[in-house]
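Here it is, the structure in full.
A single protein chain has been omitted from the complex, and every remaining protein chain is retained in its original position.
Take a look at chain A:
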Amino acid sequence: MQTNRLSPVMPLVGIVAGLALALCQYMIFVYAPVEQTMGIVQKIFYFHMPLAWWSLISFLTVFVASIAFLRTRNWKWDALSGAAAEVGVLFSGLALITGSIWGRHSWGVWWTWDPRLTTTLVMWFVYAGYLVLRTLDLPRERLGTVSAVVGIVAFLDVPLVFLSARLWRSIHPAVFASKGGGLEAEMKTTVIACIVAFGFLWVALTWLRAAQRRMAARIDVLATETTI
């Protein structure tokens, strides 16, 4: 028998995420210095990078949960992959918008053939299609299986998309890879704090959506049983 109660830890994670994000605002706008050449626009970076990182984690979660679903046929994995894809599409969409604003300011163009930007855009397309697929009017068993297969195939494509876009052209700044010319200490601390804060937000959102999906499925079953 599945439990229908939400875990008491879940709201707690949400509260921690809220507090951590509030702290991040302070760090971004007060603690971290204004960057010399880019000015205030550079602050976008503190949102852009955590969003991009956590969207990739979302897609990895879809991949792992899809494999787990095909192996175990446990519906909690299906709910998790659906929830992670939703949050991933949201986060990668926001990462694309913030990245585009950044690109306009620093490179003078709204869009450029950068491997990371392109990979994010292609992944956004793939997982947006995946979400459309999940809304199809199919029997639950088939929909779960088909979604899991697309969830696996989509993630297998990520490295190839990245490599192909890199062959095409590259001008993205390698933030942590660069030696010497990287970030100041305060900036680095702020970025790490933002990544952690967005991590809490990611966990809270994904957990909530997965729980909602499980409940929706349960209501569907109850409704069917009542009709019968």
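We adopt the following convention: contacts are C-beta pairs under 8 Å (C-beta built on N, C-alpha and C of every residue); 3 or more make two chains touch, one makes a residue touch a chain; residues count from 1.
Following the convention adopted for this analysis, contacts and distances are computed from a predicted model.
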Note to self: Considering only the chain that is not displayed, what protein name does its UniProt record carry among "Cytochrome c-type biogenesis protein", "PilN domain-containing protein", "Aldehyde oxidase" or "Heme ABC transporter permease CcmB"?
What the structure shows: "Heme ABC transporter permease CcmB"
Margin query: For the chain not shown, which residue from A:47, A:102 or A:130 touches it across the whole complex?
Written below: A:130
Item checked: Residue among A:23, A:97, A:161 or A:195 that touches the chain left out of view -> A:161
Next item on the list: Since one chain isn't shown, list which residues of chain A touch it in the complete complex.
Entry: 70, 122-123, 125-126, 128-130, 132-133, 136-139, 141-142, 145-146, 148-150, 152-154, 156-157, 160-161, 163-165, 167-168
